[in-house]
Every structure is written in C-alpha cells, then in structure tokens.
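Only a single protein chain was left out; the remaining protein chains are all shown in position.
Entry: chain A
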Amino acid sequence: MRDIQLPLNQTQKVRLQRALQQLESLYGNVHSGNSVTVADTIPVNYDDGVLRGHGTMDRDGQVVATLCGVVERVNKLVYVRTLRARYKPEVGDIIVGRVVEVAPKRWKLEINCNQDAQLMLSSMNLPDGIQRRRTAVDELNMRSIFVENDVVCAEVRNCPNEGGVQLQARSQKYGKLEKGQLLTVPPYLVKRQKQHFHHLEQDGVDLILGCNGFIWVGEHVEARDSMIVDQVNNAPGETSLETRQKICQIANAIRVLSTLGFNLNLEVILETVNLSTKLNLPINEMLGSEFHVLVAEREAERRSSKNTKRKG
C-alpha cells in the first residue's frame, strides 16, 4: 500500500490491500532479514574471511552498510544493492536517454544517473555506415544526427570510477528514437535481461526497456540497413491511428504497473495490455483506479499460480 496514491473507494481499497498482501506473503520473507539502512551492521562470519563490496565499509572491525538496500552475498563477497536510488550504470546495459547538450565531438545525455552520460561522435555509427575516422566536417554535422531533446538508445561502454559514463551505439539498431513515447519509471523496476529490445509484431510497436528506467514505446522501425543509403526512406511517414492507440495502450499499461511497483518485463506488460483489451477498456480509463486494482489482483493470482506450479 505504501505510497500508492490513487483515489480508491472502500471496496477497491480492500481489494487492493488483499492483493498486495497476497503478493507480500509470496515473497515477503525472502529479503526481510537482509535489508539494511545506513550504518547497520551486516552480520558476517569473520572466520571465513569476507570480501567487502559496494555499499559497505569497515568500521571498528565490523562490516557496516553505507547504503540503504538489500545485502547480497556471492561466495564471500558482501555488498549492498540499493533499492531506490538513481540508476547506477553497468557495462553492457542498454539505456535510453535524452540529449541535453551537443558538445565538441560528443553528445551529453540525461540518463537518470547522477551524472550525464557521454556519447562520443566516434562511438556512433555514421549515418551512411561507412567505416572511417571522424573528421572536422563530421563534427560540424553532428546536429544532423542528434540535437537537443532527441531521445537516443545506447549501450553503456564503460563507467570509469571518476564518473562520466561512456556510451556507445554498437549497431544500427541503436540511435535516435522517433514516433513514440518516452516513459520514466524508477530504474529498479527494470531488471537486466538478455533482451531489452522488443518488437511486438502484431502491433507494429517497438518496446525498449532501458535499464535506467527510461522506457521507449514507439512505432516499429526496420533496422536500418547500412548498405542502402536511401534518403527517401528517412522522410517522416504518418503513423497510423491504430499504431498510435497501441502505443498509448502499452504506455498506459507500463504506467499502471510502475505505479503499483511491479517489475517490468515483456510478459507482464503484454498481460496487462491484454487485460485491458479483454475488458474493452478505453485507453484513457486504463489509468483509473479500477484498472489498477484489477491489475494488482491479476498479478497476485498469476504469481501465486506460478508459485504453486513451481512447488508442485
């Protein structure tokens, strides 16, 4: 219930509460003993030797948490994983960001991190796909690739200790995102997965779950084939009404899930979308309280059935 702020009537409140309790009972005691706040002592077995990782420090011979979060242990390594913090980049993460500045040889991107990320001109594929060194002319033409406020998808290349996250666009599927919506959710809701790019074929929609909590829902673009330099293709075509509606529907589903604080992955999002389709709910009503409650109940049901299945 914590901080879900919805105008609920009495029955809805009870139903939501029940659903959330059910969820809690499923997973409740997994982490309860492991969560720490700043300055909590982390119990460890000193005889075996301990490796202290992120978010811990040594104080008077005890391992003390320096962050709020959950204690994670890998063999003898102990570290604290934060729950609600800004996005902490890791090499290889797929992120979505917004260009805030065009600087010499680089773009600066807002990625929900404590610092802006840098996308070097040389880390971008040239629009014509030719492999060559970047020239001064390329630098002058940087605005033809991205300008301020463009939404860009990229991969974290490295994150040096001193800050300044370096991004890169490994292939043609990275780059500017157009014709769609950018949603921001708390980054902890997006778990790292094998796939962050999703193409929902029957809807003609691309879904990119950025690890930094920026989520892109937009019209599907065929991965631009670099071999064909075709200006005509780049001319903006109209996005059809259905696609727009679909985009909104998916976006709203994500909004609902994020309000409820559920982890976002393709399966859950699609299920929520299907639920709304089945109920024949107008897109704008998806953000109403009733749908929230329904989604919560549905999710509780799904997880508990999954749980029993696993146990059985």
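The rule is simple: contacts are C-beta pairs under 8 Å (C-beta built on N, C-alpha and C of every residue); 3 or more make two chains touch, one makes a residue touch a chain; residues count from 1.
In this section, contacts and distances are computed from a predicted model.
Only one of "KLTH0D06248p", "WD40 repeat-like protein", "Cytoplasmic tRNA 2-thiolation protein 2" or "ATP-dependent RNA helicase mtr4" fits the UniProt record of the hidden chain, and that name is "ATP-dependent RNA helicase mtr4".
Among the residues A:Val14, A:Leu51 or A:Val147, only A:Leu51 touches the chain that is left out of the figure. Here the missing chain is touched by one residue of A:Pro43, A:Gly92 or A:Gly164, and it is A:Gly92. Panel shows chain A; residues 48-54, 74-77, 79, 90-92, 94, 120, 122-126, 129-135, 155, 157-158, 161, 168, 170-171, 191-197, 226-227 of it touch the chain omitted from the view.
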